[in-house]
Structures are given as structure tokens and as C-alpha cells.
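Complex shown without one protein chain; remaining protein chains in place.
Here is subunit A:
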Amino acid sequence: MSVENAPVVDVDEAAIPVEKKMYYRFESNDKKEFRVSELAIQQSETLNRLVEAMGYTSEDVENKPAIAIENIDGKTLKLVFQWCEHHKGEAIPVDDGSVPKIVEIPEFDAKLMDIDNGLLFKLIWAADYLNIVQLLNVSCKKVANMAQGKTPAQLRRVYLLPSDEEDEAAKRAAQEAQDPRAREVEEEFEERKRQGGNSFF
């Protein structure tokens, strides 16, 4: 896709500083290209480090190939950059575990995440991969909200988790993988099923 035809993320003009801004170009794994402001990029620790390391000038960003993001498709990346543009300049939360994390989902984010579960999970992965802390927090919160008031059986349906039979197959696969921690969890889970299959939680 050429630069001219690249989708441009909506930008809040009023929030644009007076000085000349630099827009970086990124390309998704399905060859969709995006122009993203320098300030918005700062929301992503991964991308921010990347562009700092590249040291592009304003000419470079126009003339050099778009920066490829191999693991994320265009549909997801569009959401990511819309979020970054909307929240550019905002402080990035630090979670050191010292205080309980309380996450509120702003109206803009709620509308942005009004999407199917598959895309929402991709958004979470993308936020994690690009290390966008607050986007990861709000998207995880959105998924957590789906669990409210549900029974374990309902949760399996909501999250499309495997049935007991399919879970057995996963258990065998985990054992074959010989991961000690996975085996430990398996054993604990099985033990609980044996003695406390009938437990409230």
C-alpha cells in the first residue's frame, strides 16, 4: 500500500501542539499502513524504544519504508493507534504492586472496545506485545467484566473455553511438554477434583 493511500488515524486537532509534529509510519502484518504521531507512540514502550533507536529524521519517516509490526494485523493495529492518539500525552501508569489496581474504563475506550471477543483478545495481545500499559489494563478489565455473576459453566461458554473432555486432551499435551510447573498445576487441579470436586470454589 502506498503512503498516499494509507489509512490515517483520526486525530484530535485541538490537542496538536504548535510545533511541527513528526508522524511515523507503521505497517501491519497484512500490509496496512498507519501514520502515528510521535506523542501517541510514547504510550507504547516497545514502539517508543524502537523509534528512538532508529533515530529517524522527518525526511526519513517519509522516505524510508514503513516500520513493520509483524505480529499484529491491520484491524487490530487500527484500534491500537486510535487508542494511542486519543490518550497521547497522558501519564503511563506504573504498577509496582504497592497499591491495589483499580481500573476504570473511560467512555472512549468502552466504545473502542465494543467489538467481538476475538478482536478484543487480539487487542489485548497487541497491547501486551507493544507494552501499552493502560490499554492492556482497560482491555483486561473489559474481559474481566464479562465474568461478573457467572457460574463456572457459564464462564466456559462466555470465554469459549474447552469442555472437560477437551481439557483432558490439553492436560495430556501439557504433560508431554514436561513443564514442571504445568504438571504441578495439573496435579493440584486433579487432586482438588478428587477431594473437592464438590467444593464451593
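To be clear about the criterion, a contact is a pair of C-beta atoms (placed from the backbone, for glycine too) under 8 Å apart; a residue touches a chain by one contact, two chains touch by 3 or more; residues count from 1.
Convention: contacts and distances are computed from a predicted model.
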{"item": "Listed names \"Sedlin\", \"Trafficking protein particle complex subunit\", \"F-box domain-containing protein\" or \"Translation initiation factor eIF2B subunit alpha\", matching UniProt entry of the absent chain", "value": "\"F-box domain-containing protein\""}
{"item": "Listed residues A:Ala53, A:Val94 or A:Leu160, member touching the removed chain", "value": "A:Leu160"}
{"item": "Residue, one of A:Glu62, A:Glu90 or A:Glu188, that touches the chain absent here", "value": "A:Glu188"}
{"item": "Positions on subunit A where the hidden chain makes contact", "value": "46, 70-72, 100-101, 103, 118, 121-122, 124-126, 128-131, 136-137, 140-141, 143-145, 147-148, 150-152, 155-156, 159-162, 167, 170-171, 174, 185-186, 188-189, 191-192, 195-196, 198-201"}
